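Just one protein chain is left out here, and the rest sit where they should.
The chains carry the letters A, B and C, assigned in the order they are written, with residues numbered from 1 in each.
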């Protein structure tokens, strides 16, 4: 299979001078999806191993469909589509665009072949490039709409790049042979061990959400409007909860004590038989030393991962763990307060997707708010005051999912570089575990829970 | 069957002088449950017609179990329980107290008989009365704990009285004969027609939640601690959405337009085949005039109920209706702001449970925030900052349900008098419809949605 | 509750002289249902504790509905129905008669009350009596159709009497208090211990099914036509498999060895977690001596029931047990061959329903083919060659169930006297266990399985 090192640098030729940055970025983002694909066989890219996941080939096609549908069919004069069936075949959930296949059918898409899908990608890339190069022939308002939609399309594709990573991880794990994506490249990186500190934040009324003139030019609609929230004094842990920490919870019977769990959480772990995070298994006779954790390098001994952040936990598990500690999860506004204060300093350490090429495909613990693992908050995914979805079918992108889900903040090892910001609102249902989701603790200033029965020092 | 008019007045004899008010209230509340029972046969009180509901007989026993378990077994010296099995048989969900029967088994409780359950009620009433009369023999701290738990027990029983009403309504509806609880007592009350006004509220930082020294002496733990929230300027409708209003939504194809619905909502109405609120049915050939609505008086023509508040809608339906109008649901803090401002004036009109004896057993529309129907808010049921559940098994009362549910505020026709306050947080899953749940709209100050596609005047 | 001893003897007055036998039998059969009801409270008769079962009150009404629908409404001039809703309310599954409530709704039938249902019974009894007394006013063919339908109705009611017993047993068991129907009347009867003999039957071509001029005047349509079958030489066990026998199978790991089971059977016991027959539970630490079995007298120690026939096993369990023994189940024709040969002798010992009044409500083992427990055969429930269902709605009685079910032969402790014959074909799905179903073994003449791995002597 192709190595990511061989992928061409993004084109920055003279023809794209009009919007060189956007075109370069477009090609760069598009190349990364293709690089993921190159790590896998066509057969690998057919697997859909759980109801949340999609085949990699589908991700490649759907992200292309996005540009096809929302850009080329609307703005490209005399556009001849690559394949007229693809408009409905690769629609994910946009009901305003008409019928679309049920998600579960994606595993039956042996046709079009991977080769055809890659041709589709090339075709759309060429047409978007052409569109960008003729951008000055459009009225200014239209040109702005075009670049705005391309921006959305790129961020959309970056979201799917993360899903490619999580979905193929699940696919490889589901295969009874448990193959790895690539062998372990030498010794795992030494953990960045940090003492667990509590960082204090004062109370106050502050603005949250995307500032149009802020650091990040782009934001999804659900990050707006910027608005005031009052946040009381709180403390946030300087590092993520580790495998070592979480193992203590398991060994203390955390999964057997109903008083630690939300009612829905208890029902879930009972019905599903969960006794550890997703991807953990016990080899041998059950000693802690014999846990193994499935990574993109295959199963590794837990003992080698003790100081990496615990990962692939549901909201229920994150919340129960926090209660066991006598602490709690942060709200999304607490998290964003901290991120706003610390963004510059810590982002230096963020693992870029170049780690995909060289690095260790399992999160490492470090002090950054970003990277590593997504962090469950105790905030439900709800609209900000005054929220308005985008007009038209794109309004279905985020708004219609605002029930039954919880907010995660931060980013993960497999979140593409450039797809990260302090106001980003990730969201999943509370039982979801196949994402790279972990835990950062918060607490109230007194530092200990007022309920002596559940309070205990965090180790 | 016994008429509620024949129930004895609450005992207020000299023996209860030590805590006469609490004892009188205790007996009054307990009598009301019994009065509900007296409207029904023992067979009626066996029915459990949906997974959310319980048999009335079970409610009678469980509310008694609460006093048995949390008061008499703990504080009554040399207490001899009425029946030693009841401690686990009538436990609902308190896992700290040990095993309990699955909820679905309650329909098999032909034994104990209703007669035995009523004897159990009398037995516990007598023992609680005795306990209260000897309250001054306990150390002051213990005495305070006792009265505090009795207060909780009374509010607990009032919650179950509302459930008795909702569950028996569902039970009668499920019976293919659709019997009524009692015949329609003459003409339904003339609707209190109010023009739909928008009342403006200013922005500001304010305190929310139960104030220990406030108007209401009692509150559940989930109403605390009182804390600051910033609320932006908003407007709240002066009256509830009516059957007439909601019918316009149906007739406009509200249930067929996916763009009006949250994704989970659309999936729910599609899977369930919902085309109207619970308890609506079409008689005849489908004209609007021929809708009928099931009430505790049996099926009534919708035409006679046009100006009553729409009722038995899920959160999904409330939210979709609001979007169709170009408006939205209030947050729980917006609602509480309004309630704090208007509590005194409007509460005068609140329908007390005496309506059970004399009145019309279907909500009537009026301007009050309280009574009529519970009002869905767009706030998820989450802990207030600094929230601490009660110690021990009682800590399971509210806290463990803080995921996956939405807040309702206000109260309904069948909420007992005295179980109503501005800070009360009712909560149900977003698909729930068997409660008396309705809609009050909110909007942002501009008064119209900025999305012209979905904005329309409210009729 | 009323004691069965107090029930009036069947009316045999002069007015019934025209068809005195049928009328007397009609009243006798009808009285027995009522006697069952008299053992129970109205609340007991509301319980529907599994999808196979119905509330006792429903059985009382439905058996009455049968006479109402198929006799009175068709043949009684100027008949005024007791209640016009009952025609659809108590229809079980006759689609030719129009819509009927889903079976699961029967638990919501608090109305009509038990009292009203008993009045309905009286009303229909009176009308059927009147009809019988005027039978000679009908044309002969009509009169024959009337008496034929009354016969069917009586056998129908006897089937439901058995279901009343099985359904109330399940209802009492489901109640977490596990009440008994009546206390154990002294010591269980001493077992009729018989050495397990094998009785040989020769091969031959013989007739099977109901002979119109045979011993039994009545038979259901599915017992016809009488037809030829060739049956090879076989041996049949002289007694039923006992609790002692079956316990050896359990103790030998019968429920853990997949090679003993049909594939569907293994899937069923795995999915359901079965480790013993229905109604068995282990009290204490798991020693065999500590098994208990739920009976209509409550839980009894297995040790007291060792020589009673094993009961409440599914076809899968019966079949696996037989394989474990190296034997097999009989076909329905083998069973009928034996019954035809031995009917007279053994039926003398059949436990009549008078045992209900005086006896031990748990089967006792004896050599009879009948009584005790129904015996699973290895024959599927299929039409006999030339089978024709009855005309009209009554054609739905038996014929439409001829797929996916297995034949049981014999009868059980709770099969009413007079509802037993050598050609009777009982049928249930192979996973069914709530009936009084047990095991009688058969084998091929060689006497041992030719597969040495699975063959073992029967103890």
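Throughout what follows, contacts are C-beta pairs under 8 Å (C-beta built on N, C-alpha and C of every residue); 3 or more make two chains touch, one makes a residue touch a chain.
Keep in mind that this is a model prediction, so the values were computed, not measured.
Considering the intact complex, the chain excluded from display touches A, C. One of C:173, C:315, C:374 or C:424 touches the chain omitted from the figure, and that residue is C:315. Residue C:232 is the one among C:50, C:199, C:217 or C:232 that touches the chain not shown.
Within the full complex, the residue among C:123, C:138 or C:401 touching the omitted chain is C:401. In the full complex, subunit A touches the omitted chain through residues 41-49, 57, 85, 88-89, 101, 105, 107-114, 171, 174-177, 179. The chain not shown here touches subunit C at positions 93, 95-96, 205, 227-230, 232, 258-259, 261-266, 315-316, 319, 331, 378-380, 382-383, 385-386, 388-389, 391, 395-396, 400-404, 406, 430, 444, 449-451, 453.
The criterion applied here is as follows: only the chains that are shown with their structure count from here on.
The chains in contact with subunit B and with subunit C alike: there are none.
The chain with its Cα centroid farthest from the Cα centroid of subunit A is C.
Chain geometry summary: the mean Cα position of subunit A and that of subunit C are 60 Å apart. Note on chain placement: the centre of subunit A and the centre of subunit B lie 39 Å apart, centres being C-alpha means.
Shared interface positions of subunit B, defined as residues touching 2 or more other chains, are absent.
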